[in-house]
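Only a portion of the chains appears, each positioned as in the full assembly.
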């Protein structure tokens, strides 16, 4: 409760800043209008079906991409992380592929899928996948040796070991991976829509940009930011539920 | 005395042959999968006959002429410079903010929504806004790199700090370690596995953003070249750029791993100790 | 040094040597250990701190590959944790899964073993009751005191009904009275199920009270100093057994051995 | 990949999928659609207004589009580099009037740049480097004997150019409508009309199709070309109708639509203009060898007609 209030206070402070900076003349308010104007423009577009359609499209692409990336990243991370030989063998390949920006793959994606949702989706999955994978790998490496020995001595099957030992240890890392992946996925969704032109908020942003509509542009940017905040809040809630035992969450409830 | 003799007794000097074999095996592990994938790429691309997916042989033939005629100095070096600056700043900022936020739940609650808000704004949208404040030069590009690379460091630092065993904090409090000592010897060291994980992620994100930042208001750089090739439909050249990018990433991650080995020696030791100390 | 080679030998440790690490930083934890146990035997192991008792147990459990020598169970070399074995680790706190409640911690190995649901519930309840934790099944390990956590680890091993049970200073964190109760619990279990027990302890009285044999280890580099046979009557109880003159004689003997081990170490260090 | 092309094209429907940049280019197609001109030619147009146009040519080659709108530099580069694409119809053209065009180089009032000659050594923003912008600027300046060797071209998106100009981060910026009108309202001053000053009536845009599409759907391509010519003719005759439709078509502020300069439209591809651009590409070093412009243009008579089965 207190945390929610603090968070609201933070947002309020930020909005205040956003409202006053243009008035100070620090930047030209033609290019950074005060917040009230952005909000008004946002209110206007919120009245249109087009906006909701675009929001829906963005959410669909993003949700699908994130789900695919999370599932694939977790599965691959658990498997690769648990088998040292596999870990060693894939290390160099992973390091090679990771820094290749999805935007460089746009021509290939478009070639394969045209300017439909799939083209953006493939970019989203590609970039979000690495976030999850790297976190899960780190998590798997963090399993307590004594706990691992305990599981071995009781001859837990691989499945049980994965589900009952490795996964809970990895979970905090995976949650972080999820949060990182969620925003990367959102970023790529919007970027894909912006550059490839698949339907969604990014398209609206591009249109607003090319027609020089500044306030509506910021309104849309605010929406993407808000999406990020919502994701993070849900991740936090989830975390409090599933990580009750973790030292970080424990401390907060005990004090 | 006894322990000394015991030590020398248990260390059979490794023969040159076995050392070579050891290094050979490591090399094989390092290059095995890439070799297989490259071969696969070679075969598939040779048959694909697709303009956007040219044969690997053609790409490799383009590599030298494309990059070794001055482009390395003109495009790669400026890119790497911006990358280094951005990455270093992201690390500094991420760790500093992460420690602050991780140790102060109230601050975390206060700042988190706004930070998350910025985190979700895509760089291609963010860049025009940044350009308003920072212009179009190197500063803007470095800030773009920072604005994306800082998050994994920040989040992982926060998690690392929060995950430190409470008993270690208690020990530090009991022995009245000063805040600065506590920061150095307890918080930063304890969170270092998390920080390293974040830094590792941030490295590749920084490279990605280096490319993206060069898509705006740039006139040199690795990312700029790739985009130029792509726009000019010089696809083999574009692929050489992508490969170079991967190689840069790989090289940096090797450097990173060496640093990590030194910083996290205790952590690796602790994890491996119980497996018999041999692996 | 006694090396049993009878036909019903269950576990055999031959020439076990374990060196941690390699190169100049290597530590020779165990130099040369040889002994064997028959099925259904209860062997206690005592020795100075740092002698390599934990190392020995981990090698037997198949968790740690020996540097040389071999461990066989039923005449098969041990390469991984064998079936029907349970271990109570010295570092009990870290061997409990913090994300599971007390009851779930005890229950999990049973599920793995394929025990039926109702039976599992009975075993969990009984074992928690036996260690005096019947009232906290739904707490998490980190909500318990040190001694309570240790008892959870014991309950988990007990409920598992293993064929071989390895216990590494399992009662170190509990009070004297509880300790006596747990000692009797272990003896009762041993009787009832005919399990083979290896029990590491620092309490010489406890070793003699519990064991049929007491293995006294030297200080590092470790060898078996003596394999003491405990010739006390099979049925023991806290009062009469501990007042038995034979008990006192054995205790004095083992005490002397441990002191000798320690002195050996001190002498070695002084020489260095 | 390429084999997938034209699947829906050969199935007897009359759909033509066109990728075109949002803004004026897309408005042109939409206007023709509204006027029923495409329908008159038996074409059902599907407009995919992918934003940057960066994706249009790959989508075309990948068979996800039948026709792609592009500027002539990108279009010719693609063909020259070996992509199986041809120019099938013209897009926008610059006007013939050097004083009035839909693109210009803007400077701020106090920049000290009075005329084209002051652009020597200046930094000029263009939306895409090594493309129609810098080509036409250099061409126009050289035409007037201005030394272009020290000009610094910087890549900035159109929407960000005006702020960059105002804050002095660039000396000049090359913009197109509607940013030209917006900039003029903000007191920025045009000093060069590179399109028309390089070459009056320069062809700027074109429509591309793959060779395969032309082979298998020659009639459709021809119908499309004819429809484009009709739309161009209609707009040339009734520019005010087009202007009036703009706010509706592109959600443009009516006042802006009222004041802005419209591009010119012609009914056929202008090979001379293309050759001019190709020459400049060569002299500027964007290409290593001469572009064979004629082979890139699919003229109606050069189209091999129906499928060759």
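Letters A, B, C and D mark the chains in the order given here, with residues in each chain numbered from 1 onward.
By definition in this document, a residue touches a chain if its C-beta (ideal position, glycine included) is under 8 Å from a C-beta of that chain, and two chains touch if they have at least 3 such contacts.
Bear in mind that the values here come from a model prediction, so they are computed numbers and not experimental data.
Student: Whole-complex formula, using the labels shown?
Tutor: Summing over the structure file, the composition is A x1, B x1, C x2, D x1.
One rule holds in what follows: only the chains that are shown with their structure count from here on.
Student: Report, in whole Å, the distance between the mean C-alpha point of chain B and the mean C-alpha point of chain C.
Tutor: 46
Student: Could you tell me the distance, in whole angstrom, between the mean C-alpha positions of chain A and chain D?
Tutor: Spacing between the chain centres: roughly 37 Å.
Student: Please set out, as single numbers or ranges, the residues of chain A touching at least two other chains.
Tutor: 28, 31, 107-108, 111, 146, 149, 194-195, 209, 246, 250
Student: Chain B: which residues touch two or more other chains?
Tutor: Where chain B meets two or more other chains at a single residue, that happens at 50, 52-53, 128, 132, 230, 235, 273-275.
Student: Which chain A residues qualify as touching chain C in the complex?
Tutor: 144, 146-147, 149-150, 152-157, 160, 164-165, 168, 171, 244-246, 250
Student: In the complex of these two chains, what residues of chain C are touching chain A?
Tutor: Residues 58, 61-63, 80-81, 83, 85-87, 89, 91, 94-100, 108-109, 111-112, 140, 142, 160.
Student: Spell out the residues on chain A that touch chain D in their complex, using ranges where they run on.
Tutor: That would be residues 28, 30-31, 106-108, 110-116, 119, 194-198, 203, 206-207, 209-212 of chain A.
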